[in-house]
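Below is one structure, written out as structure tokens; comments come after it.
A single protein chain has been omitted; all remaining protein chains appear in their positions.
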Amino acid sequence: MRRASWQEYQKDIADDKYYYARSCIRQNFFPGSEKAFLDILGKDLGIDIFDDPLHTSCTGIGYHSDVVPLETIMTVVARQFALMAEAGYENFISSCITSFGIYNEVLATWEEFPETKERTRRYLKEATGRELVLPRSIAHTSDIMFHHRRAIAQRAKHRLVNVHTGEPLRVVEHIGCHYAKIFPKSGIGGSEFPYVLAGMIEAWGGDVVDYPERRHCCGFGFRNYLVQANRGYSIANSHKKLESMAPYRPDFIVANCPGCAMFLDKWQYAIAEMEGTTYGADGRGIPVLTYEEMAGLVLGYDPWELGMQMHQVDVEPLLDKMGVAYDREAKYLGRGGKYIGKPAKVAVNCDEERRIYQIKR
Amino acid sequence: MAKRVVIVGGGPAGMQTALELKARGIEPIIVERDVELGGKVRDWHKLFPSFTPASDVLDPIIRGVKSAKIRCFLGQEVRAIAPDGVTLRSEERIHADAVVVATGFTLFDAHRKQEYGYGLYSNVITSVDLERMMNNGRVTLADGSEPRRIAILHCVGSRDEKVCQRHCSKVCCITGVKQAIELKQMFPTADVFNFYMDIRMFGAGYEELYREAQQRYNVHFVRGRISEAAQTINDRIQIKAEDTLTGRPLRMTVDMLVLLVGMNGNRDNESLAASASLNIAPNGFFEPKDSFRGAVCSQREGIFFAGAATAPKSLADTLAEASMTASTVAEYLNHKYNTR
Amino acid sequence: MTFFAPFTIPFIIGTIFLFAAVATKFVLWLVRLPRVDKRLIRHNLFTWHTLAAVWEVVRESLLHVRIFKVNPVLGFMHASLAFGWFLLIVVGWIETVAYLGAQWVPLQGHVFFKYFMPINGITHHEPLFEQLMDALLLVVLTGVALAWMKRLRSRFMGMRRTTKHILFDRVALSALWFIFPARLIAESLTAALYGGEGFLTGSLGHALAETVPHDLLVMFYEPSWWVYSSLLGIFFVAMPFSRYMHILAEIPLIFLRHWKLHPTAERKSYDRFEVEACSRCGICIDPCQLQSELGINDVQSVYFLRDRRYNMLNLKVANNCLMCGRCEAKCPVGINLNTLRLNSRAKRRNIPYEGRYKYLRGLDRSSGEGRVGYFAGCMTSLTPATQHSMEQIFKAVGEDVWFADRDGGVCCGRPLMLTGETDAARKMVAYNTDLFRRHNITTLVTSCPICLRVFREHYRLDGIEVLHHSEYIDRLITEGRLSVAADARRYTYHDPCELGRGCGIYDAPRRVIAAVGEVVEPKHSRRDALCCGSSLANTVIDDSQQLRLGERMTAELEATGCDTIVTSCPLCMKAINRAARCSVEDISEVVAKNILRS
Partner (left out) sequence: MRNINFGYGISRPRAIDIDNNDLRKSNAIIAEMPELQACIGCGSCTASCTAGNLTEFNFRRLHTAVRRGEYKGAYEDINKCMLCGKCRLVCPRGINTRALIMLIKRKLGDF
């Protein structure tokens, strides 16, 4: 197989006993995904995973936006590790790609410049009274999902196959930049052909789409999105990717980074508003899934339990293709049948409402 | 009795050294890993800067070796070397009065520059593949059609710390110019873009050929290294680079991407050097005794170098150096046996 | 007597056509003259300028004195044809009067007088006229013979190359070649049949009468006059559209010129007189170095004027000229070839762009203070030795100098003018004029002849004396402000085109060099000096062609056996430096090296 080189870089991933660090963005935009991850590992696969209520944000967004200094973030990271050790774990897994990059960067810095490590040890002690302990392994949660992909395949209720045609679904995988572009060795498959999501897709019956702008950043880029003046640049990146993948007519996009999944989904709506272009075979957008949502669907989870109603792009066409049963009426109903509101439709031409956002110039 | 010299490697350097030693009444023995003499030049179509067919240069040398009845161990690999002979993998030992290391270089494996998708995308080929295609008489895309736009990328596996090859392979620039001209001759309406970091035209006639490629053949030279290549839906290659001379990123789709692969130190250099306590330079090639007066001598008496074993060299340089090696070896033997 | 015969019809038609066509042309051109030119005419019409013009018409239109000076054989050819024919007409008219008194005779009566009034029909014979007319015919025929010769072997006429002509020219030329031989035959036949005493036609007539049967002579008699008349008719019809228009166009041109009209950077109606006054003699071809060194033979002034006249001028021809002025210096009609070439370029590519050169506003990079301004010129920054030497000279004479462009100035505008962008150049002219004025200088010294020329011709710098640095240095030496030591070196001076032919400065630099060493002249010098080939005026020839021109002219300079080649233009300097084996110096360097400190 030509893609063999995608598997070239491999890394050691622990089989069990994970210390789970959450993602700021995902808790807000994809709360169902983190829950699904814990459920899949804990309940379906029976793996020991600890979701520690004491841990905090890694402050990565602040760091990349130049508001959190290096010493601070190192101390925060050291505290997370200390919490892990105190909880009796040594395999640190992070739900966020930004955090994953931060942890790797901090560990590499400590190794290259031991004085920074000593300084952090002191700060940690002074600030929290905790001791610095290094984890035995660091992995991203998508690495963990990849690691257990075959076990999930064995338990699959659905496969990434169009049940009407029997054809494999065409899946675009998008890897967060900080997964392997900072340290190629930190990602499965390296930076050029990361295999982490492709491995899951292939294990679960789908076809990976390799399109020209596959490597390109989604455009989040922290300051590029956070500062409104730069936001046009941010959306231009997603636009470039969507333009490039469109000819391949993908059935859905799967991403392993909080920002990417959010942007590739939400920008489709913004692009539709700005350019009148809606992507996807039927002009209804290309659904964007997290890998937990993808795994959840494969394992037969209810899509609304997974939080897929939070997406801007409707996922129903995909669910229909996969033959996943769902309650159309219950989509926007929360606990106790309460209406939770719904996002604007991506296909803007179908939208009757006309709204103007008041944005200060 | 004639003095005997074992030459490790049956490429141009080894053969030329053998011929010149033979002419001096010394008995050369060639040990070649391949089953045929000739080395990598055998795959080459035409030589820069004169477009001389490679066989016009190589064939007379091979014929010379055969007609001089020089003993050749073909398909035999040398495991260890010493001033008094070599040991083959078969543990057979060949005694000699001196040894010449003419093991040449190893081509850079283009797979290692993953971002260019060699072996993955159907129309990404190396300069060596292109020569082979030209030798077979037809250059086409994977689907058999003619390329209309071709990119040639310089310095693949040269001057690149990311693949631990810091040195310049010296001959790729002029090869890129030569191949661009050959492609334009084959496909006059095609656009050829050479992406380079520096153009190093060190030899006689090279700069002139470069200018001819630019002005007469309208080859586009873009100063900038391609950062990544990706296959498009119709099997073309989308490439990204910076056009550093305009200071702007540049992107385009080409039908064919030719990677000018560099020369690396021979992959056996480490083990051979270890067997005889020779030095390996940081660039992976053998380190000669000194670069000026002892360029073909090793640190050990009785072991000599010829050709690209010590550094990337053109064929002309290799042949010239082989002559120097032969005379140095002859003088060494003369001195050694007459003063004893 | 009616003086009519059917054979005169072609002649009459031709003559009427000619007069109508030429009159139309002249009237149109004059009417279309810009107001300034018309005012000049009114102003100068009744002055001695008009008399001078009449004298020049005689000298040039009839006698072709200037061609005589360039090439005597060619001069004789033109004079014999023009003046000979003119006298034939005048004497013929007198002859008619002598025979018939002051009665009105139609034109054809004069021209075909021999036909209408053969000897045997005349009561009182005037042999003097007959001999005179024969003599004049012989003179004209000699001219025709030379013209034939020129066509066949131009070298015989002292020309390496002659003009290639268009169809109209060929028709007119062929007619002209045979008009006078036809007249000879017609008049000789007349003499054979009706008698004649002329030494040419009469003798030939007698010979014919003796050798040719009478019937044949009768048979050919009328047709021979038909041929003569037809050739005249054809020639007259072709004339206004062929190069022979010059015969007529040159006359008003001479008057206009004496009334101070001249061509300008913009095309105007006056140009038509100059363009059509070109006789396409081809004298401009030989001096052209593009032709002699590079073998380019379709761009010379003669072809340029031809193409422009017939509206088939293309950019490549208009642009492919060094504007060295060597052809202009030799043009017997004195056409302003460079100016016409320039305004052709302007017509084709002067598109003003509004936002252009906005960046000049408020710019001042000058330094120093003084009544003398020094404008080195853009190119001089590539020959810093010149700049340095000038500074040394200024220092030696204690001159306070304002440096206009030591830190990079604004171009003088001439390069733009040379490519025809006169409107754009005006912005530069305005900028620099303002700059010079603001700094209150009284003398402006420049080291670049290109700048010098534009300063003198296009800048309005009243109150500021503009000098080339060679003139300035010459003045310093003459006034005794600067003393230089003599050395034993032999110097060959190269006249830059813009300085020599352009500004007429030949002696000042030579005097300066002579103060230092010996001046040896190359084969071509002064008005005849060769161009270095790097002229900014030419944008067509490539680098190798520039180099070849430079090499050839440098070889000629070196052939003098000099120690040092001296020039006074940074462009020439660069061109000579590329090719020279001996040392090359700017005139300022020669001086600066030899300054005597008091």
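A, B and C label the chains in the order they appear, each numbered from 1.
Keep in mind that, in the parts below, contacts are C-beta pairs under 8 Å (C-beta built on N, C-alpha and C of every residue); 3 or more make two chains touch, one makes a residue touch a chain.
Please read all numbers here as calculations on a predicted model, not as lab measurements.
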{"item": "Chains in view that touch the one left out, judged over the entire complex", "value": "A, B, C"}
{"item": "Chain not shown: contacting residue from C:110, C:548 or C:574", "value": "C:574"}
{"item": "Residue touching the undisplayed chain, where the options are A:182, A:236 or A:333", "value": "A:236"}
{"item": "Contact residue for the chain not shown (choose from C:147, C:428, C:467 or C:565)", "value": "C:428"}
{"item": "Contact with the hidden chain (one of C:379, C:401 or C:516)", "value": "C:379"}
{"item": "Touching residues (missing chain, whole complex) on subunit B", "value": "199, 211, 214-216, 218-221, 223, 240, 243, 245-253"}
{"item": "Touching residues (missing chain, whole complex) on subunit A", "value": "228-229, 231-233, 235-236, 239-240, 270-271, 273-276, 348, 354-357, 359-361"}
{"item": "Contacts of subunit C with the absent chain, listed as residue ranges", "value": "319, 349, 351, 353, 355-357, 359-360, 363, 365, 378-379, 381-382, 408-411, 413, 415-416, 419, 421, 424, 428, 534, 536, 539-544, 571, 574"}
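Assume only the chains that are shown with their structure count from here on.
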{"item": "Identity of the chain that, by mean CA position, is farthest from subunit C", "value": "A"}
{"item": "Central chain of the complex, centres being mean CA coordinates", "value": "B"}
{"item": "Rounded Å distance, subunit B centre to subunit C centre (Cα mean)", "value": "65"}
{"item": "Whole-Å separation of chain centres (CA-atom averages), subunit A against subunit B", "value": "46"}
{"item": "Residues on subunit B engaged by subunit A in the complex (per definition of touch)", "value": "111, 114-115, 119-120, 228, 230-233, 238"}
{"item": "Residues of subunit A defined as touching subunit B within the complex", "value": "2-3, 5, 8, 190, 192-193, 210-215, 247-248"}
